[in-house]
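Here the structure comes first, spelled out in structure tokens, and everything after it is commentary.
One protein chain omitted, others in place.
Moving on to chain A:
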Amino acid sequence: MSTTVSQIDKVKDGPWDGGHSPFKIEYGKLMMWFFLLSDAFTFSTLLISYGALRFSSPSWPAPDLVFQSVPLTSLTHGYPLVFVGIMTFILIMSSVTMVLAVEAGHRNSKKEVVWWMIATVIGGFMFLGCQALEWSHLHHEGFWWGSIPDAEHLKEFFKEGTPVNAEYTQQFANLFFTITGFHGFHVFSGVIINIVITLNVLFGTYERRGSYLMVEKVGLYWHFVDLVWVFVFTFFYLI
């Protein structure tokens, strides 16, 4: 498709004049970025409302006392951050395998892309498994949307000297399950998308297309999920 262009049209092919993309990235990738920006707003509103409710509460359950066990082991008390530390490591690790898949894609190495994608999917499933254990552990202790442990057990979750309050504990439980649930749902959809992309790589779709750009796009989504977890980890478990 070649056409001769007159001089007056020639002037208008700069990046900001309707010529090639000023962002120098492919359309789908740009849309992924804008989607992630809007998703960042969604997560921000959830985390900021968590912050606002927590700051406005005279007392709040202590994370060190709520999250202090490692499910499936004998470590039931006095081990804060250990289990969530494992979860954080799994997610950072799966982010690394994802970026290694993208790197292999730049070299058009189909075999390596497949292996790194499979590693990423396994990492995603491991994280989801850990989250299921964490949720069921808290559920057994009595936490859920709209329910908290009875008054006798409630004082175990507050630091000595802070007033025990059922109302704020309920807010904590609702926010915890909503925010980690929303994040877990993102991880779950990310795993599904990663599986679809892995199958496409296996079937040679991107090899025929000549570029593994789709791997980069799902990579962006997967890193975003990791990014959100970094914030959830800080605001729920550390502070």
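We adopt the following convention: contacts are C-beta pairs under 8 Å (C-beta built on N, C-alpha and C of every residue); 3 or more make two chains touch, one makes a residue touch a chain; residues count from 1.
By definition in this document, contacts and distances are computed from a predicted model.
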Among "NADH-quinone oxidoreductase subunit L", "Carbohydrate ABC transporter permease", "Cytochrome C oxidase subunit IV family protein" or "Response regulator", the UniProt name of the subunit that does not appear here: "Cytochrome C oxidase subunit IV family protein"
Residue touching the undisplayed chain, where the options are A:S69, A:S95 or A:T120: A:S95
Residue touching the undisplayed chain, where the options are A:M31, A:I48 or A:V196: A:I48
Touching the absent chain when the full complex is considered, from A:P58, A:G146 or A:G161: A:P58
Full-complex contact with the absent chain, from A:P22, A:G129 or A:G204: A:P22
Residues in chain A touching the chain absent from view: 1, 20, 22-26, 30, 33, 37, 40-41, 44-45, 48-49, 51-53, 55-58, 80-81, 85, 88-89, 92-93, 95-96, 98-100, 102-103, 106, 209-211, 213, 219-220, 223-224, 226-227, 230-231, 233-234, 238-239
